[in-house]
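The structure appears right after this line, and notes come after that.
Every protein chain of the complex appears in place save one, which is left out.
As written, the chains take the letters A, B and C, and residue 1 is the first residue of each chain.
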Amino acid sequence: MAALRDFWRRYRRNKGAVVGLVVLASILLVAAFGPVIYPGNPWDMAGAPFQSPFGAENPLGTDTLGRDVATGIVHGARVSLLIGFVATLAAVGVGICVGAVAGYFGGRVDDLIMRLTEFFQTIPSFVFAVVLVAIFTPGIGSIVTAIAVVSWPAVARLVRGEFLTLRTREFVQASVVLGRSARHIIFVEILPNAISPIIVSASLMVATAILVESSLSFLGLGDPNMMSWGYMIGASRSVVRLAWWTSFFPGLAIVLTVLALNLVGEGLSDALNPRLSREGR
Amino acid sequence: MERLEFIAQRTLKGIVVLLGIVVLNFLLIRLAPGDPAAVMAGEAGASDELFLQQLRQQFGLDRPLLEQLWAYVANILSFDFGFSYRQQRPVVDLLAERLPPTLLLTGTAFVLSLAAGVTLGVMAARRAGRWSDSAITVVALFFYATPLFWVGLMGVLLFSVTLGWLPAFGMGSVGVKLGGVERVIDVGRHLVLPALTLTLFHMAVYARMTRASMLEVRDQDFVRTARAKGVGEGEILRRHVLRNAILPVVTIAGMKAGYLLGGSIVVETVFAWPGIGRLAYEAVLQRDYNVLLGVFLVTSALVIAVNLATDVIYSLVDPRIELGA
Amino acid sequence: METPPLLAVRDLRVALPAGGDRVDAVDGIGFEVHAGEILCIVGESGSGKSLTAAAIMGLLPRGVRATGGSIALGGVDLLRLPEDEMRRRRGRDVGMIFQEPMTALNPLMRVGDQIDEVLRVHTGLDEAGRRARVVELMAQVNLPDPDQLRLAFPFRLSGGQRQRVMIAMALALGPSLLIADEPTTALDVTTQKQILALVKAIQSARGMGVLFITHDFGVVAEIADRVAVMQHGRIVEVGPVDQVLNRPVHAYTRSLIAAVPRLEPRAPSAAAAGLPALVARGLTKTYRSAGGIFVRRRVVEAVKSVDLTIRQGETLGVVGESGSGKSTLGRLLIRLLPADGGSVSFQGTDLLAAAPGRLRALRRDVQMVFQDPYASLNPRRRVGAIVADGLLAQGRPRAEAFARARELMGLVGLDPAGVDRYPHEFSGGQRQRIGIARALAVEPKLLIADEPVSALDVSVQAQVLELLNDVRRRFDLAMLFITHDLRVAAQVCDRIAVMRRGEIVETGPTAEIFGAPQHAYTRELLDAVPGRAWSAGQLANDALYTIPRES
Partner (left out) sequence: MPSIHPLRAVAAGILLAASAALWPALAQAPAPAPARGGTMNIIISPEPPTLMLGINQTTPAAIVGGKIYESLLRYDFDLKPMPGLAKSWSVSPDGLTYTFKLQEGVKWHDGTPFTADDVVFSAKTYLTAVHPRSRPIFQRAETITAPDPLTVVFKLKGPFAPFLMAWEPSTAPIVPRHIYEGTDFRTNPANAKPIGTGPFKLKEWVRGSHIHLVRNDDYWQKGKPYLDEIYYRVLPDASARTVAMETGQTHLSAFADIETFEVPRLKAMPHLEMTTKGYEYLAQIVWLDFNLRAKPLDDRRFRQAVYHAIDRNFLRDRVWFGLGKPATGPIHSSIPHYDANVPKYAFDPKKAEALLDEMGLKRGADGVRARITMDQLPYGDVYVRAGEYIRQALGRVGIQVTLRSADVATWGDRVRNWDYEMTLQVLSQLGHPALGVSRLYVSSNIRKGVLFSNVNGYSNPRIDALFDKAAVSADAGEAQKMYTEIQKILVEDVPVAWLLELEFPTFIDKRFRNVVTSAIGVRDGFADAYMQR
């Protein structure tokens, strides 16, 4: 409890991070309760097409087919965040396992895994994601898979680096000497000490995943049954001149979310690694 | 001598990675659903079994997968990247045509973003904690958080449609007779928006990296040593902090060259830039296998080459690097 | 004091920012440094001695400010100088050398250029003139082949050489005052001896005033003319070296000096002639860098065919300088590192060939105590879990394991209630006690202590050594004690093995090693121990002091 209070004290010093947290919390609230406020189906062609925003009926306007942009954004928050979080969770899960094994056991295992990781890192990741989604048919599953596939190497490297350092720490060696199993050492001794940088990079990875999803959607590789922000922009990119609001508001939602996640990530980084904390805040 | 050995070793390693990429992509794409012969037949507007057979035979699609792979790898070694079914041309020609525009675009964006990013990062670090630092950080974060295509779309809306200052698409005016210098200026004008779009995002990345790196370096012991020698702050920044801070930024920038190439898919699509990114996107949609493989190989080779170059430059600049160690 | 002092510090106050890790600061101190003398400020970590030095240079870390008093250099109050004026004085009137030669030089700049920078900034010399001066300076600090070496980058130089470069830099303009902040702490004793001699020689040749910061009374004895003792940001005692070291007035000074281990072999313990507990034969470890097809492997022979016997109940010391392979040896013995060759016979089994299950069982009988009290305890686990870890690993019930952990806490002199706390709530010495408790929990037969006190302040060090001695006796342990500090070795070891470059050059009872060293290297090591002469006299006053105990 004291640790938490201490953490919050350090986190609070970064004003941007606090703003980010507030924004992110609001977005999460919208994602959770938005459908209550906007109970309509986001796909319903509720009004006339191309209604300007700030009207009484459609506060953020309507799109090409007369669908309400505000409803789309509220429902899209769920999809975009879901994709971001699930993809990150998958990437972090795989990355931790691979990185932990490589970093803890070292030697040949490490060599092999690192070659594989380097290999995946060499491939231009977005190009790779495009190929994967195209091949496995655009859908929420393939999008999440593709993002996870291109994201795990970074986590693996990070975790491996942490493990390589921590493995030589004396408390780890003490555990070895005491006869603890590798599993215990990896998960009880080392991992909790490596978790801060993982959390920080995971928060940034959620942001990146949302961006990647939106880019895929923009290229027409989104899930046709999921109204995500990226899908909204992708679908209305050709009307950007005719009805700026159809891509502006979802775009703004992405920017705000990604921005908030980045700010929170920075705040976490400051608060979790006081040594690296930024000056003058 | 050591350096040559190092380069040779890195090149060899790069080739191995490249071969791995060939195999991976080949398998991924060949095993995917979709019969290329049918696509070609579809494009023709009609299809019959005879025609499909003809196409399969002609392009070796009826042979076992392993044989196709082997033939492909063997061909790669002789710089034969195969034939594009869809475009009816050798893939090498396509790549050769599309590579220079992409290199121009990504190269410009790389240089611009690095220059702008490092400058901003240094400015922010020098003003750490002041409002101008926050302002720079907010701007950088904003572009970092903005989807590339959105920046592109908004750029077109503002500079091409509303203001009419810059062309919105293409790599040059067509149908106008232009002299050498005029042509360069013309291409330059077309380059502005797509390059700027790519630049803004990466500039933000580099600015943030530079700032963090600067703040880390300026607290290091040798900077204190320089102060103890009575060296002025400006000179400390130039001679001690900058070099040590920028080196890792440039290295990481080199390693992330793949992100620029990935971003060029989106940007080249938005701006009708006739480069390899758009070729890749079209190839994916049309399942133009050989083109896709070729694009992958070339982009991966580019990334490997850039990585190698950064490694070598790093080894030249940083004396601590015991080559190969 | 007929001549005015070179440096006069009056009522200096330095405040730390609120909410920092430590709360100490400099709390109204005053002292003087005269031309031609070396003033040592001695104190334990956190006493404020380094901040004092930084305050004089105007190089306080960000957020730390001098809030009061004055620092007069040649009659000018440095605290009131504008930054630009202060900058002109740094390097010209005051030179400074730092503790860490590895990080204090710019890694991307040739060492010659770094020395040159001082000349460039402060003088109007042309390039050729400056180059000649750089070579001259490098020769003065006894750097070999200065004309070539000036073109080298720092990473090519040894620690001692780098510190010489730092000294050359500090002396380039012949400043009247030199500040040395723990300049030899990171160096081996033999190198330390040379650097101390160099500083002393240059100081007396030039008649400089030197402010020398250190925590080591041995070093004080070697180099100081006058001594100031600092505690919690205050100077508790100041006076000529002979008076402070041999006739200290303040209780704190006395306790510190009492805690300095004497360079006198202790009496061998009774059990020293017991049966061999562990026998190592031909232990070898070679580190190879990952080579490639084109790149030669770099090979470092860390341990070369070492034979070793530890008897029941005895403490075997392994001494040597950094890089001698002593820590590697300790880890090889319990297979924390895989050996390349040799055998370790323990309880009738070759540890190096034991199957994993057997190895885990055997390891229970061999435990380790580590050097770094901060790194050796998992910061994310409660102390109780840490101490009980070995028992839990054996599958003992939790309740039993934790009950035992409480007992052990009491045994090592800590409050048993501490099991519910986290390591960061304990001081360095307390943490080392927890580490010892953890090792004892599984009731080992052999304890390997790898520099267990080298990270501790001298007063705490004495207590931990006492505790180790105590548990060794009570548990009838055999102990392998790895240390670089011959004073410590003299205090705890029955026998000593001297290591150099992976080999044991000499083994023998402690008294023999100290009394009649056979190997030239052993003699060199003994000779380099700072403050040997003082140490001999220290005995006489022994009875005066009592060792304060940490609560």
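Please note the rule applied: a contact is a pair of C-beta atoms (placed from the backbone, for glycine too) under 8 Å apart; a residue touches a chain by one contact, two chains touch by 3 or more.
On a predicted model such as this, the values are computed, not experimentally measured, just so you know.
Engineer: Shown chains touched by the missing chain?
Structural biologist: Touched by the chain not displayed, across the whole complex: A, B.
Engineer: Can you work out which residue in A:Met45, A:Val94 or A:Val188 touches the chain that's missing from view?
Structural biologist: A:Met45
Engineer: Tell me which residue among B:Ile7, B:Val250 or B:Val284 touches the hidden chain in the full complex.
Structural biologist: In the complete complex, the chain left out is touched by residue B:Val284.
Engineer: Considering the whole complex, which of A:Arg13, A:His75 or A:Arg237 touches the chain not shown?
Structural biologist: Within the whole complex, the residue contacting the unshown chain is A:Arg237.
Engineer: Which of these touches the unseen chain: B:Phe6, B:Phe143 or B:Phe271?
Structural biologist: Among B:Phe6, B:Phe143 or B:Phe271, only B:Phe271 touches the chain that is not shown.
Engineer: Using the document's contact rule, name the residues of subunit B that touch the chain not shown here.
Structural biologist: 32-36, 38-39, 41-49, 51-52, 58, 84, 86-89, 94, 97-98, 101, 153, 156, 160-161, 164, 167-172, 174-175, 269-272, 274-275, 278-279, 282, 284-287
Engineer: Just the residue numbers, please: which parts of subunit A touch the chain that's not shown?
Structural biologist: Residues 41, 43-45, 49-50, 64-66, 134, 137-139, 220, 222-225, 235, 237-242 of subunit A touch the chain absent from view.
Definition applied: only the chains that are shown with their structure count from here on.
Engineer: What whole-number Å value describes the gap between the mean CA coordinates of subunit B and subunit C?
Structural biologist: From the centre of subunit B to the centre of subunit C is 50 Å.
Engineer: Measuring from the mean C-alpha position of subunit A to the mean C-alpha position of subunit B, what distance in angstrom results?
Structural biologist: Between these chains, centre-to-centre, one finds 23 Å.
Engineer: When the C-alpha atoms of subunit A and subunit C are each averaged to a single point, how far apart are the two points in Å?
Structural biologist: 46
Engineer: So which stretches of subunit C touch two or more other chains?
Structural biologist: 62
Engineer: Hunt down the residues of subunit A that sit against at least two other chains at once, touch-wise.
Structural biologist: Expected reply: 279.
Engineer: Per the contact definition, I'd like the list of subunit A residues that touch subunit C in the complex.
Structural biologist: These residues of subunit A touch subunit C: 111, 169-181, 184, 188-189, 192-193, 279.
Engineer: Could you list, by residue number, the parts of subunit C that touch subunit A in their complex?
Structural biologist: Touch residues, subunit C against subunit A: 62, 290, 331, 334, 336, 360-361, 363-364, 366-368, 370-372, 375-381, 386, 389-390, 393-394, 435, 438-439, 442.
Engineer: Within the complex, which stretch of subunit B touches subunit A?
Structural biologist: Touching subunit A from subunit B are residues 17, 20-21, 24-25, 28-29, 32-33, 128-130, 133-134, 137-138, 141-142, 144-150, 153, 156-157, 161, 215-216, 258-259, 261-263, 265-266, 269, 277, 280-281, 284-285, 292, 295-296, 299-300, 303-304, 307.
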